[in-house]
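Notes follow the structure.
Other chains of the complex are left out, but the ones given are in their true place.
Chain nomenclature is as follows: A, B and C, assigned in order of appearance, with residue numbering initiated at 1 for each chain independently.
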Amino acid sequence: MIETSNSPSEKSGLPPGSLVHVGDVHELETKMSLMNYSTEEIIEEPVSSIEDIVKYTDRNTVTWVIIEGLANTDIVKHIGEEFNVHQLVLEDILNTHQRPKFEDHGSYLFIVLKYLKSSTTPFSVDDEQVSILVFNNFVFVFKEKVDDLFDPVIQRIKTSMGRFRSLGSDYLTYAILDTIVDKKFVLIDLLDDEVTDLELELLGSEATEETLKTIQRLKREIIHIRRFVSPLRELISGVLRSESELIHDKTYIYLRDVADHVTRVIEQIESYRDMLSGLLDIYISSVSFKMNEVMKVLTVLTSIFIPMTFLAGIYGMNFEYMPELKWKWAYPALWSVFFIIPVVLVRFFKKKNWL
Amino acid sequence: MIETSNSPSEKSGLPPGSLVHVGDVHELETKMSLMNYSTEEIIEEPVSSIEDIVKYTDRNTVTWVIIEGLANTDIVKHIGEEFNVHQLVLEDILNTHQRPKFEDHGSYLFIVLKYLKSSTTPFSVDDEQVSILVFNNFVFVFKEKVDDLFDPVIQRIKTSMGRFRSLGSDYLTYAILDTIVDKKFVLIDLLDDEVTDLELELLGSEATEETLKTIQRLKREIIHIRRFVSPLRELISGVLRSESELIHDKTYIYLRDVADHVTRVIEQIESYRDMLSGLLDIYISSVSFKMNEVMKVLTVLTSIFIPMTFLAGIYGMNFEYMPELKWKWAYPALWSVFFIIPVVLVRFFKKKNWL
Amino acid sequence: MIETSNSPSEKSGLPPGSLVHVGDVHELETKMSLMNYSTEEIIEEPVSSIEDIVKYTDRNTVTWVIIEGLANTDIVKHIGEEFNVHQLVLEDILNTHQRPKFEDHGSYLFIVLKYLKSSTTPFSVDDEQVSILVFNNFVFVFKEKVDDLFDPVIQRIKTSMGRFRSLGSDYLTYAILDTIVDKKFVLIDLLDDEVTDLELELLGSEATEETLKTIQRLKREIIHIRRFVSPLRELISGVLRSESELIHDKTYIYLRDVADHVTRVIEQIESYRDMLSGLLDIYISSVSFKMNEVMKVLTVLTSIFIPMTFLAGIYGMNFEYMPELKWKWAYPALWSVFFIIPVVLVRFFKKKNWL
């Protein structure tokens, strides 16, 4: 049943609930691991089949299952069967073109969001879909790629800083969300560097056509980022409003903290967007201004030399009867005209503020 | 009573409820077919008169009537009479200039929306109006044209993947809506290709006046698409909020899935709109920038040659008393001036960043 | 008491409720007519005084009074006294600078809106204020001008298509509203033609300064239209939300139909507005692009001839010692330079994409 396709449109026509992996990333192997913890002990082990997971269901502990890579649709299917997850949710987990969203299914919560990873030179953003299933004492995380995103959370569970292990699956969910949202600040720092560089370039008058391409590139990346970040506000406020029994009163304050961070990220991105629009305006204005300068130089030069060249042309004519040609002081007199014309014109242009 | 007109304005003045087909497409013949299914059996047959439909009314099964082509207003009228449908609804079915909308009429639901079909080279969008009447065990679909839009749904009913046949008319409605909405992803893929091509063209400095026309064309298509896609959000949330008895609890999750898809489509279209606006700005900036470059070349050339031509003009004058003309080294000296002037000016322009 | 003024500001300072006609149109005579109908009979008669109207008050029929031209403020005053209409409402009827609005005064409803009439070559829009007073069995319509706007409604009442005469004053009100709103589709068709023509003109590169004026003219007309059309949405939803006893349950579905039409009109106008903004951008871009083309031609020509003219100038100098002048092959050699320079430059400009 392992079948993959790149584009959401390719799946149109299939019945809802068909478990097909739709996405760009296809790890050769799906990496699965599990962490079971309580205040007393921590068990960490790799997972190869659904049985490795099921055995923890009756314990009064928190079990965190991380599935990295979605090529293995079987495991998703088995989890769905064992934990009674709706077909459409399973489908959403495997289709990595989801919009970030939150759904309360009574016995479990379903959260999809995007982890945005940025790279520099040039600045660009990769997105990875992270799906979270929250049960009373189980948290499933499905990721597209194998990476170290959750290492700090794992580390914190192990060292149990912040009374982590005494808290339930809702606190683990918070920690996961917080990690993903906070990663966006890294992205904003990079974006800030890029926009600041651009601004210096523009105001330092070194704008080239490359600058224009950079503005366009950043604008597109911001459109890209916004599509994944804007729905987060709705997502978190959905979680906060849901009166799910899976989220304990104590955890709300932490989730509100995440909500604050999300608002901050969104506002920052909006202000970078405004700034970029402003920079494009500045670019256009600045190009216009420089063209004006160039035009002035051309006009001043032409204005000075064209009449003088005309004068020289006149006395280059071969008419037999041109009395001036015989005058002794005609040539020096003309030279003095050649000195006066530029002086007068330069003054005129200075008065007109062209020089 | 078969009467047709192209423009909504031509109908102004007619009493409400007059059954006239208003639209651009007039198939010669109306194609009608019917599908009756339950978990036990499937009946598929063509429909020629209202009697072929009425005979299924008392059965406890789902009957799906597809009417392709709206030239036959009689059948619409008869369905209206048999199934007690309001005159205005019948009028809306026949007038293909409807805005997508949802109406709950108690014993039946009325949904109108647009199926957007895109063609490439150049990218353009055709819309076809699809009206849906949902009764307890009947679903009527009215389409403007004969095409294969619903083939996947028919296929799915036949092979009964996804327990389709055990579910009621509301699930069929969902499947129809889902099919139409998902077709929009195809459109977005095409749009994506077009916008990406445009962007490459623009940034690759190959922008011509043709590029401008393409931007304008795509902008208009997007305005066109938005008019049909934006009301879908309202439509689906109307369906979700309506507490109609015709929609069972189980179906809500599927409808919410359609709502998610609609939101995704709308957001994508909005971001393409933003991108196109950005591309036009880039186009203008880029044309400005290039003009600046051209101007610089002109100015540099003129600045270099105009003073030198003037100098040459001077010594082309025919004054009798021009001592320089007799000097032996005057001519080579002038040549050295002709070498110095460009060198000095080129340096000056380099410093001004014009070269 | 017949007094008129053109501008709303001229009335500032007068006490509220003074019955003065404020508006641009002042027919010499006010045309008044009346139509009384029930399922049994229709009476149509001209009205000259309030007595002609009052005599129908006790009948269980619908009486429709149409007053065309507002110069006769007496009749408005008398209707106000007989039917107990608030002074401010009477004032609003006479002041034709009203914003479209709906007011529920308990025993009667008051609706003001604008009938937009368009003329072509060039496209422009005239507005006429229509005020409607709806009583239980009376409908008063006040119009600024004498025209045939309501002829189709009158015709429909006479032929009683659509069971019109069995329905009350609320259905008549619906028919009036529907007629006025549907007239706006005519306007949109004309607007569509104008915008399409403009677009063809612009993309066909025939843009002149006239095009700019047309864009500006259409933009202003659309601002004009929007001011009268946008409040209609609010007006109709006000009617739908009001739980007035004057509107029967059966009529709501018809009013909702009008609401749909209004939404469609508004959305269309908004999309024409977007398109016009787009067209102005295209105009600017296109002018920029053409200027660029012109500049290139100028620069190419200048670049080719200026150095050659300089060369010719050199050998036009009259220095005694210019050895080249005596060389036999100098002249043909120079000609070959004159061939080489353009060839080289043309290649260079072709590489730069300027030709």
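Here is the rule we use: a residue touches a chain if its C-beta (ideal position, glycine included) is under 8 Å from a C-beta of that chain, and two chains touch if they have at least 3 such contacts.
Fair warning: this is a prediction, and the values are worked out from it, not measured in the lab.
J.: Given the 3 placed subunits, let me have the overall number of copies in this structure's complex.
T.: 5
In this text, only the chains that are shown with their structure count from here on.
J.: Give the identifier of the chain nearest to the protein's overall CA centre, each chain being represented by its own CA mean.
T.: Per-chain C-alpha centroids compared to the overall one single out B.
J.: Would you mind working out whether chain A and chain B touch using mostly the same residue numbers, over half shared, or mostly different ones?
T.: Because under half of the interface numbers appear in both copies, chain B and chain A meet with different residues.
J.: At what distance in angstrom does the C-alpha mean of chain C lie from that of chain A?
T.: So the centre of chain A lies 42 Å away from the centre of chain C.
J.: Averaged over CA atoms, how far is the centre of chain A from the centre of chain B? Could you give it in whole Å?
T.: So the centroids are 26 Å from each other.
J.: Going through chain B residue by residue, note those that touch at least 2 other chains and give them in order.
T.: Counting only residues that touch two or more other chains, chain B contributes 205, 284, 288, 291, 295, 298, 302, 306, 309, 313, 316-318, 322.
J.: Could you list, by residue number, the parts of chain A that touch chain B in their complex?
T.: Checking each residue of chain A against chain B gives 7-9, 11-18, 86-88, 97-99, 101, 103, 205-206, 209, 212-213, 215-216, 219-220, 223-224, 226-227, 280, 283-284, 287-288, 290-291, 294-295, 297-298, 301-302, 305-306, 308-309, 312-313, 315-318, 322, 324-328, 330-331, 334, 338.
J.: Would you tell me which residues of chain B are touching chain A in their complex?
T.: Spelled out, the residues of chain B in touch with chain A are 152, 156, 161-162, 164, 175, 178-179, 182-183, 185-186, 188-189, 199, 202-203, 205, 253-254, 256-257, 260, 263-264, 267-268, 271, 274-275, 278-279, 281-282, 284-286, 288-289, 291-292, 295-296, 298-299, 302-303, 306-307, 309-310, 313-314, 316-322, 353-354.
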